[in-house]
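Missing here is one protein chain; the remaining ones are kept as they sit in the complex.
Let's turn to subunit A:
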Amino acid sequence: MGSRSRLAGFVGAAALALLAAAAHAQNAPPAGTVVDGSLKGKTLTFVSYGGIYQDGQVAALKEFVDKSGVKLLNDGPTEIAKLQAQVESGNVTWDVVDTDDFPPFVHCGKLFQKLDLTKLDISHIPAGQVGECSVPAMNYGMVLMYKNDKYKDNPPKDWKDFFDTAKFPGTRAIDGSGSPIGGLIEQAILADGGKVDAMTPADIDKGIAKIKAIGPDTIFWKTGAESQQLAESGEADMIIMWTGRAMTAVKNGAAYTPVWKDWLVVMDQLTIPVGAKDTDASYALINAYLGKKSQEILTEQTSYSPINSEAQPKVDASVGAFLTNTPDHAKLGYQQNIKFWVANFATASDKWTALMAGN
């Protein structure tokens, strides 16, 4: 069931992307190309989430900056409320903004520009990942990590086991850092015996109820660092973690093992705000960012997966074990129904917030 809707979603989006690509691809310069001195004297403000991730993005853009002559300013962390204030006041200082998965879809055309795909080479972006207002900024996943010495010979194998507290007792930790985790709610609905092909808002309640049924000891971690700390101190028996954090935790000695079956696909999105000062320069930055070499640098520095399918990053085994784009892992990913979650974003958020607040 899950895979069918996933497939349908993929095919639909891929068809769209292909159509768009076929119509315009010939006009866009290949991803990664930078014209020498083309942006001399101009300034671009790039906004992302800071930390190792934004450092990696800046490193990936270094060639673009050096060659085009642009002055690159960094800001962050991304806050949609701040962006809204900029757009409403007509004084937009952000040129390219890295966001969560949902905002560019929820606010497409209002806060984020509809992208002109003649100006971007999207031919190497994994299928189905280009939105009307955004291209992916990276790929990563949410994986279920279980504690080795808790489950020994009988570890959890999938999300059903995650929700089965009778067969698999122990504390669970869930990503409570922000927006509702659509993929997890879908898995909860499936574990409850429901279907996700034709979800209705009533199904959200079922999914949330299933998550709540795990029990009062469930931990909702607020930051990636907190999830990593939970793993390194062995505080929780099953932890839903971002792959980058999972990799770092294991590297630091956390005795946890990932379950790759139906890992939840997550991307960040690159967007151009409505009212950005120099749209062409923004496009040039994104197109450079999408290039093979830039994406290799990004992955080597951050351990997040590249969004250029030709990229061949050189990483050591510990990082490679948590990359989501290796053939073994890629085929096991679970793509949430973005369309549904975008359409029901407010409802889902209210219910998710209530879950977080213990109601």
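Here, a contact is a pair of C-beta atoms (placed from the backbone, for glycine too) under 8 Å apart; a residue touches a chain by one contact, two chains touch by 3 or more; residues count from 1.
Definition applied: contacts and distances are computed from a predicted model.
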item	value
Options "Hydantoinase/oxoprolinase family protein", "Oxidoreductase", "Heme exporter protein C" or "Putative spermidine/putrescine transport system permease protein": UniProt name of the undisplayed chain	"Putative spermidine/putrescine transport system permease protein"
Option touching the unshown chain, where A:84, A:118 or A:165 are the choices	A:84
Of A:220, A:242, A:256 or A:304, the one touching the omitted chain in the full complex	A:220
Footprint left on subunit A by the chain that the document does not show	79-81, 84, 107, 178-179, 216, 218-220, 222, 226, 229, 233-235, 345-346, 349-350, 353-359
